[in-house]
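The complex is shown incomplete by one protein chain, all other protein chains being positioned as in the whole.
Right after this comes chain A.
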Amino acid sequence: MSAMRVDAKVVMLGKESVGKTSLVERYVHHRFLVGPYQNTIGAAFVAKPIQVGEKVITLGIWDTAGSERYEAMSRIYYRGARAAIVCYDLTDSSSFQRARFWVKELQNCEEFCKIYLCGTKNDLIMADRSVRQIDYHDAQDFAEEIGARHFETSSKTGSNVDELFQAIAEDYNDTAFQYMTEDTGVDLGQRKDSYFYSCCHNN
């Protein structure tokens, strides 16, 4: 146990049961839990260090509950986030509608939060193409339109999961470096922390 020192806040958003928790579980613990689906209550936080070039960046990942019950509360989870993984289930078109909702919400409230659009449960598509409800290109077009990066992942097989988080860490690293050299006064939720962290490491 050590004190939490987080560089970049990452928030998982999306309709319930799209697979947010599974994605975190796969990335952090390299496993896929089978068994009855347990919806997240409120939100869960986990810090995960990740190697980017020479550096180690700690992602503070907020896995939020998809239930509408917590919608009014969601700001506390995404505020100041540097990256948002907006998830939708490739086999459930209603979950894509919900993803659009979250994108709008982020665009309105968190202009510095980079969006990663993530289609989940790709293994189901691999097993049976007919279950796909969200066309790859439609999602890709939407991602371009909103300036987001787009991934299709499977937490079951692990496909594309590490790539997703690696991209987040690298993007963060690039922009953080930019901010440090420019030293602008942009108000970013985690700015103080990241500076503090960088100082500790450089000295």
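Note that in this section contacts are C-beta pairs under 8 Å (C-beta built on N, C-alpha and C of every residue); 3 or more make two chains touch, one makes a residue touch a chain; residues count from 1.
Just so we're on the same page, contacts and distances are computed from a predicted model.
A.B. asks: Tell me the UniProt protein name of the chain this structure doesn't show, selecting from "Queuine tRNA-ribosyltransferase catalytic subunit 1", "Signal recognition particle receptor subunit beta", "Vacuolar fusion protein MON1 homolog" or "N-alpha-acetyltransferase 25, NatB auxiliary subunit".
C.D. replies: The correct option from "Queuine tRNA-ribosyltransferase catalytic subunit 1", "Signal recognition particle receptor subunit beta", "Vacuolar fusion protein MON1 homolog" or "N-alpha-acetyltransferase 25, NatB auxiliary subunit" is "Vacuolar fusion protein MON1 homolog", the UniProt name of the unshown chain.
A.B. asks: Among the options A:A43, A:A99 or A:A148, which residue touches the chain absent from this view?
C.D. replies: Per the contact definition at the top, the residue touching the missing chain is A:A43.
A.B. asks: Which positions on chain A touch the chain that was left off?
C.D. replies: So the residues of chain A touching the missing chain come out as 1-4, 16, 21, 24-25, 28-29, 38-46, 61, 63, 65-70, 73, 76.
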